[in-house]
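All remarks here apply to the structure that follows.
Note that one protein chain of the assembly has been removed; the remaining protein chains are unaltered in position.
Now for chain A:
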Amino acid sequence: MEAFTTHTGRAVPLRRSNVDTDQIIPAHWLKKVTRNGFEDGLFEAWRKDPSFVLNHPEREGATVLVAGPDFGTGSSREHAVWALQNYGFKAVISSRFADIFRGNSLKNGLLTVILPQETVERLWKLVEADPAAEITVDLVGRQVRAEGVTAEFELNENARWRLLEGLDDISLTLQNEDAVSAYEAGRPSFKPRTLQG
């Protein structure tokens, strides 16, 4: 995983709540068997509308998505995270994220930042008034900074460390191979098995 320390970029204000993963990346894109090439599928249905915020020329090259509450609800498709990253987003800010989406984002180095809705509103107003306004998402200092806005955010220390170092979860777990084997030795015989014999 690519490490995340701090990022500064222009933002896209997405004034919608309950942005589900079917909107982020529609199901027909899920037939692809790779982790890349999803950028054109990002918000595909909404992008057909020229007035959709992502289509505004001044938002081109923006890297921080500022979204309404309950972002990423619905399906567990990690393709939603890949689509955001493939498009160029480095961080998403919202007051609430769906659990599976959040987990997926942090495993891929897409930083999802939870801020109070009133702070989200202030960021929306700022970047709507000035599309060139930049937002800094600082994981080292656990802070979001923009003109007139300084907001601390929480992220549990373990997840933060993995992101800062760009660590691979599987390698970390495999360091505990002994514990896994010991657990397996004690599993009851009545537990289900998919293969017989």
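Everything below uses one rule, namely that contacts are C-beta pairs under 8 Å (C-beta built on N, C-alpha and C of every residue); 3 or more make two chains touch, one makes a residue touch a chain; residues count from 1.
As a working rule, contacts and distances are computed from a predicted model.
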*Report the protein name recorded by UniProt for the chain absent from the figure; options are "Septum site-determining protein MinD", "Ferredoxin-NADP reductase", "3-isopropylmalate dehydratase large subunit" or "sn-glycerol-3-phosphate ABC transporter ATP-binding protein UgpC".*
"3-isopropylmalate dehydratase large subunit"
*In terms of residues, what is the contact footprint of the unshown chain on chain A?*
15-18, 20, 22-23, 26-28, 30-35, 45, 68-70, 73-79, 81, 96, 98-100, 103-104, 107-108, 117, 156-158, 169-170, 172-174, 176, 179-180, 183-184, 187-195
